[in-house]
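Structure first, commentary second.
A single protein chain has been removed from this complex, and every other one stays in its place.
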Amino acid sequence: MKGYVVKRLFYMIPTLFGASILIFFLYSLVPGNFIDADQNLTAERKAELYELHGYNEPVVIRYFIWLKNLLKGDLGYSLQFQLPVGEVIGNYIWSSFIVALASLILTWFIAILVGIVSAIRQYSIWDTFITIIVFAAMATPSFFLGLVIIKIFAVDLGWLPAGGMISTGSNFTGWDYVKDVAEHMILPVLVLTMLGIGGLTRYFRTNMLEVIKQDFMRTARAKGLKERVVIFKHGLRNALLPAITLFSFELPALFGGAIITEQIFNWPGIGAIYMQAFSVRDYPLLMGFTMFIAVLTVASNLLADILYGIADPRVRVKK
Amino acid sequence: MGNAVLDVKNLLTQYYTGDGVISAVNDVSFSIPKGQTVCLVGESGCGKSAVAMSIMGLIDAGSGGVKSGEILFEGKDLLKMKKHELRQLRGNDMSMIFQEPMTSLNPVLTIGGQIMEPLMEHELISKKEAKKRALELIELVGIGRAEEIFNSYPHQLSGGMLQRIMIAIALACSPNLLIADEPTTALDVTIQAQILDLLRSLKEQREMSMLLITHDLGVVAEVADYVIVMYAGKIIEEGPVVELFKNPKHPYTKGLLKAKPVINQRQEELYTIAGQVPNLATLTPSCYFSERCEQCMAVCKEQIPEIRDLDNGQRVACWLYEEVTIG
Amino acid sequence: MTNETPLIEVKNLKKYFGEKRGLFQRNASVVRAVDGVSFQIQRGETFGLVGESGSGKSTIGKSILRLQSITEGEVLFDGENLHKLSNAEMRNLRPKIQFIFQDPYSSLNPRIRVGDAIGEALLDHGLCDKHEVREKVKEVLEICGLSEYHMDRYPHEFSGGQRQRIGIARAIILEPDFIVADEPVSALDVSIQAQIINLFSKLQRERNITFLFISHDLSVVEHLCSRIGVLYLGTMMELGSREQLYSNPLHPYTKALLSAVPIPDPTLKRERIILKGDIPNPANPPSGCKFHTRCPFATERCKAEVPVFKEVEKGHFVACHLV
Amino acid sequence: MEIKQKSSSLWRQIARRFLQNKMSLIGLAFLIFIFLFSFIGPLFSPYVNLGVDPTNINQAPSAQHWLGTDKLGRDVLTRLMLAGRISLLVGLGAMVMSVVIGGVLGIISGFYRGIVDQIIMRIADVLMTLPGLPLLFIMAAILSEWKVPTEYRIYIVMLMLSIVGWPGLARLVRSQILSLSERQFMQATEALGLRDGRKLFKHLLPNIVPLLIVSGTLSVGGAILSESTLSFFGLGVVPPDASWGNMITSANSLIDFQKRPWLWVPPGLSIFLTVISINLLGDGLRDAIDPNMKRR
Partner (left out) sequence: GGDDSATETNEQNVAAGQSQSEQKIIVKDAVIPAENPAASPETAIKRGDTVVVGLQEPGGVFTPYFNTSGYDGNVQSVMFEPLVDINEKGEAVAGLAEKWDIAEDGLVYTFTLREGLKFDDGTPLTADDIEFTLTLLHDPAYAGSTDITEASIVGGLDYKNGDATNISGIKVIDERTIEITTDKVSARTLRLLGGSVLKKDYYGNGYVKGNLDYLTALHQKPIGAGPYRFVTYLPGQEIRYEANEHYYGGAPKAKGFIYKTTVGDAQQFFQTGELDYSALAANQDNFEFLQALGFADINIYTSSAYGYMTFNHEKEVFKDPKVRQAFILGLDRQTIISTYYQGFAQVANVPVSPTSWAYTADVGSTAYDPEKAKALLEEAGWTLGTGDIREKDGKKLTVYYFTTAGGLGDTLIPIAKENYKEIGIDLQVEQMDFNALLARVDKGDHDLASFSTTMLPDPYNGVEGFHTKSTNSTFKGYGTEEIDQLIDATIATNDIEGRKAAFHELYKALEENPPVIYMAYTKVLSGANARIEGFEPNGYRGIASSLRNLRLAE
């Protein structure tokens, strides 16, 4: 096991190396760049700036410079923000994270419950109802869902703020601050949850449908366990195995930001910033952030494999 | 029988198959007196497990269910019971050992956890206490290195070990009624003897009643008080063990006893009952054994024989004996 | 014993379980499921393997057929080391060597109808035409006491005994040369059991099939097997012909086993040798003779010294200090 | 014999079970309807070749325009039908592609393990490190630079959607396969010496079909919608062609939401009903192949 983990950690190196190549060269293929984006620049000025930013070097050389800096832990310098990329990411990522985390918890909680209930009551009214809701949410583009939610809860009912992270101009501290942020979080979290819940619910439902027919569920019932325990301990434990993989997809997403939702709710998150960086071609920021997510992705895939080996005793990690 | 722990009356249990509905248990009635062991024997696929499952109320509604009849456990009809009442009985007052231990244990939970569950559920004891009891139980069913077994997963154990784990789980809460569906098939004879001794002592000390399903006539002879022989979903013969073994009435029962190889009496060819079990989905009103019966008569192919009492406490459903009594 | 090469030769087979798994179970102990077992099976004979539950019988069976990797030792099939064959070679050999699983239910794919499950290997090895398969499957099913209408059902729709017969049907339909039958009749009522046993005998007679027959039912073993090995805690304790073993058991464990066989006669009560003492731990087996903790005749020597597996008469081996 | 032969065919058995399921028949019927609606429907519309009509913009549904007109005075019903062609092809195409690619790679990777697994999974890792949207963005931008004709581009986009989509499903499938491979019935297939192909497709595949169905159904909706996201960045369907996604997207203000429901309700409903009928169909299929399902 330990050997396996070490080996996999070792494999991360070529994987990330491959990712860095792919990321760098893909971005370098994107038409447009930061300097050209400023239409007011004169050609001389552009030429000067090209020189200043090192854009005149061949791509390969630039890649190695970038890689060298990466290895030193330096993600680069954002053209747009005139700050180190790490700092820019740090400025926005945590607000993305709290929303993502809240909606992750909510999504999983609801999806598990709903998935299970609709599996054990397959084809009941409840199951049908849930199915319809799930697919309705799924058939709605996120921006549209966001607009509708804002319209209902912020504009018409006026219950909650329409966007932002804190009340404009407020100087809350301590609990008041937490409360204020929490209030602003509700709608984006709601939207993210609604968007995420559909798929997950379906997965849990199928997994559960597979599991409840198994003999060991019968044994659990024969022990006189409460139905709740039968379902949640015996059923869910097995149904959750495939979910480990699903869960590993969430980890990078926690830090990835939600582009459209953040834009609609004016949430100061990395997703919106990422999009903005894209629109001005702030490549150092784009690449740095993508690389950061790449590391998370690879790490969480590794984690998923390890966890899977632990959670399913039948799957031994083979050498 | 006033002191019957279990009283099954006219049980009809059906399964849905691709060919249609089959009556796996067809109008079966019997009872188990307190402290007695009733053995259920019969052809493979004749509905023994179905009887057990019906009593436990564990047939998945999607694949079939009890259609009619009564199952009185300590006087109360299990079929009319509320879910939570039944639940409190299961694993506690009555428990079951399943036939296939491999698939009956949860693959992702440890053995120990699975043994502890009924203890914590019904005896309301602490986790620590439950663990102690679980370790005892593992020892009790004859597996060494209890501590290690406690922490292992089902796939790490041999078939016989799993079967004993199933036994341990069923015995955990000292049930009044134990339904054991072929509990010793995977056990070597010494351990089998040990387990049977254990069951016998429970029966004697705590007046535990037992419904034992087995095909091992040796086991039947050793532990049963009363034997029921089933064929194609119906009871064809029953009676106290001594009588039945000494003087089997039904041709099928006779065949069974003949077919058993016995040590030190080796023959080149074992006796078999010729023919096949009829398709349960396409039964006609007849004696279901008639096709294979060496003493088949015309009436056997036209009418279902009723089960009736013989004077020595035996009961049999066979036209041979109808005639005798009529005549 | 003849001079020709035995069909199966197992040499010093070892299979240890419990390579460290789980991040936190660092020091999980190693279970020596099979600990240096050697025996031979001649062509056309039925070799019986009996022994305590958990003593490694299934493990030996699976190891012989390379359904598991082994820790040490050799398994020769017709002189060829099975564990050294390439995957393709092994696959070609498979139809000739079959396994009947102890646990039939879990060895059947829940989503494959049993008719297909039984017939597929025929198709896959090109042993049969597509349209003939159904006929053949039907035939085999009937031999095993099942009928054609069972073909289109799924495994969960069967009773325990029926599933066991499906497992048997699946193995014999390939007409193999060698079958490892791991408790093939344990869940069968006696009449069907008799049918199956007769079937095995017939197959052996007519097609000279070789069996490794693992069972607890000593009466069945006596009936079917010409030579028998007695296993205890991963080690062979006694090995001999049927007559030698049943009429002249030498090892105390064998004796205990034989005395424990239940007799189908409720009026008869018999003296049994009761095995007492601590049940040993295969991860940490007792020193000396592995059986000494439960042996009624154990001496100091048994605790200290591992008995050699010696031939006491022709073809009768035993590992016991007392003989 | 006739009858027996019939009942013996696995496919017939599945088909029979499937046909017994009313809900999935409804799903199937709706899908057929929506296909006819999209591919044949426009033939019956008087507005197919009519272009922009500035005198008629944003009209509410009426006798002439059953679903009203859009911001350029075009008939919404006709556009809905034409949009359906693209959205359905994109949705179903992406589903088939992603399920096939993801499923096959996942199965292979989980089954063969070792080096094959390592290679496939590391590729998956690398692909997964590229966040979907920008990757598509980049690739689409490149496509445009390569002057791929606009009308084909959407199908290439579809292809890209599934290229981006496979690692997720592949990992899911793989983990299921890993678990299944440890089950005894797979050991049994080994004992029988079955060919890998049979092990993979006859034994493992049926056990992951439910997963594939869920993932497939989800990906239809996902693809139809993300197609509109691509259009949002100008990489999907190019005006005046329409897709359901971009029909909704073009009604992207609160005012349209409130005042002009005919702009977004029809495409929204179309996506919804398509996705849900595919799901019903999938459920029916799942149940039909599920040996445990025997509702009468």
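The letters A, B, C and D name the chains in turn, as written, and every chain counts its residues from 1.
Operating definition for what follows: contacts are C-beta pairs under 8 Å (C-beta built on N, C-alpha and C of every residue); 3 or more make two chains touch, one makes a residue touch a chain.
Because the structure is predicted, anything quoted here is derived from the model rather than measured.
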item	value
Touching partners, among the displayed chains, of the absent chain	A, D
Options A:Ser28, A:Asn69 or A:Asn266, residue touching the unrepresented chain	A:Asn266
Given A:Leu70, A:Ile133 or A:Ile166, the one touching the chain that is not displayed	A:Ile166
Hidden partner chain, residues of chain A it touches	30-34, 36-46, 48-49, 52-53, 79-83, 91-92, 95, 150-151, 154-155, 158, 161-166, 168-169, 262-264, 266-269, 272-273, 276, 278-281
In chain D, positions touching the absent partner	51-52, 54-55, 57, 71-74, 137, 141, 144-145, 147, 150, 231-235, 238-240, 250, 253-256, 259
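Here is the rule we go by: only the chains that are shown with their structure count from here on.
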item	value
Comparison of C-D and A-D by number of C-beta pairs in contact, larger one	A-D
For chain B, residues that touch 2 or more chains besides their own	17-18, 60, 62-63, 100, 102-103, 155-156
Multi-partner residues of chain D (each touching 2 or more other chains)	7, 13, 182-184, 290, 292, 295
Residue ranges of chain C in contact with chain B within the complex	17, 25, 29, 31, 50-55, 57-59, 102-103, 105-106, 142, 145-147, 149, 152-153, 156-162, 164-165, 183, 186-195, 197-198, 201, 216-220, 222-223, 246, 256-258, 260-268, 272, 274-275, 278-284
Residue ranges of chain D touching chain B (in the complex, touch as defined)	7, 13, 182, 184, 292-296
Touch list for chain D against partner chain A, complex	23, 113-114, 118, 121-122, 124-126, 128-131, 133-135, 137-138, 141-142, 145, 168, 171-172, 174-176, 178-179, 182-183, 210-211, 213-214, 217-218, 221-222, 224-225, 228-229, 245, 248-249, 252-254, 257-258, 264, 268, 271-272, 275-276, 279, 286, 290, 292, 295
